[in-house]
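Dumping the structure here so I can ask a few things about it.
Of the protein chains in this complex, all but one are displayed in their positions.
Moving on to subunit A:
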Amino acid sequence: MPRWGMVIDLDRCTGCGACVVACQAENNVPINTEDVYHQRRAIEWIRLERYWEGEYPNIKARYIPVPCMHCQNAPCEPVCPVYATYHTSEGINMQVYNRCIGTRYCAINCHWHVRFFNFWEPKWPDSLKNQLNPNVTVRSRGVMEKCTFCIQRVVKAEHQAKLEGRDLEADEFTTACAQACPAEAIVFGDLDNPNSRVAQLVNSAVNERGYRLLEDLGTEPSVYYLKKIDPEAAAEEHSGH
């Protein structure tokens, strides 16, 4: 049984936003217009947070892509009264849109702010209606939605492997965000398969510069981050020794 996880290398991330666009297209996320941004109701299953470091003129932009952490001990799950959000045996935190009644308690109890509520009926311009992904439900008004680790791709790959009577191979498929990332900063895969890239990264790089967001809450997120290598800091450290 696979255990899906992700590694995001912030040293490679350029903040281009391709992951956000790819996710939007793959998962039928409604178009976030300017209005929706101003209302702070934009839906971005993976979002790019931009933080400034330092003072002008020595200022640096820091980017961090934040998808759902798929916590193994997710705080959003027990607070849902209708089991609309639950954990799969493969470690994915799932959302059942048809069960959701929209109490929004899961969003209150998610400290990564990665659960999104459909405040309005989602709309697409006519030109984009034909590009909706047929494998993904279009969510209606009044339900929560979130990153699913591209569950449709997971299911498709597992089904294909079953048809061919073989086990799933390492890195046979990947999520839309990881596929679109030009710098290959996002790596998705089976954490329990030693041959997968994500497992190898977790075993090597994560020990050196890895961390998980809000790890101290004890929710066991499945998304690992590799922190940025600061060349100046490294040089200083080197000369210091």
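One rule holds in what follows: a contact is a pair of C-beta atoms (placed from the backbone, for glycine too) under 8 Å apart; a residue touches a chain by one contact, two chains touch by 3 or more; residues count from 1.
Quick note on the criterion: contacts and distances are computed from a predicted model.
J.: I notice the complex is incomplete. Of the names "Polysulfide reductase NrfD", "Succinate dehydrogenase subunit C", "ATP synthase epsilon chain" or "Arginine transport ATP-binding protein ArtM", which is the UniProt protein name for the chain that's not shown?
T.: "Polysulfide reductase NrfD"
J.: If the hidden chain were put back, which of A:A18, A:C80, A:V202 or A:L226 would touch it?
T.: A:C80
J.: If the hidden chain were put back, which of A:I31, A:V155, A:L214 or A:I229 would touch it?
T.: A:L214
J.: Just one of A:R12, A:H111 or A:R212 touches the chain that is missing; which is it?
T.: A:H111
J.: Residue by residue, what part of subunit A touches the chain that was omitted?
T.: Listed in rising order, the touching residues are 39-42, 49-51, 75, 78-83, 99-105, 107-109, 111-113, 116-121, 141-144, 214, 217.
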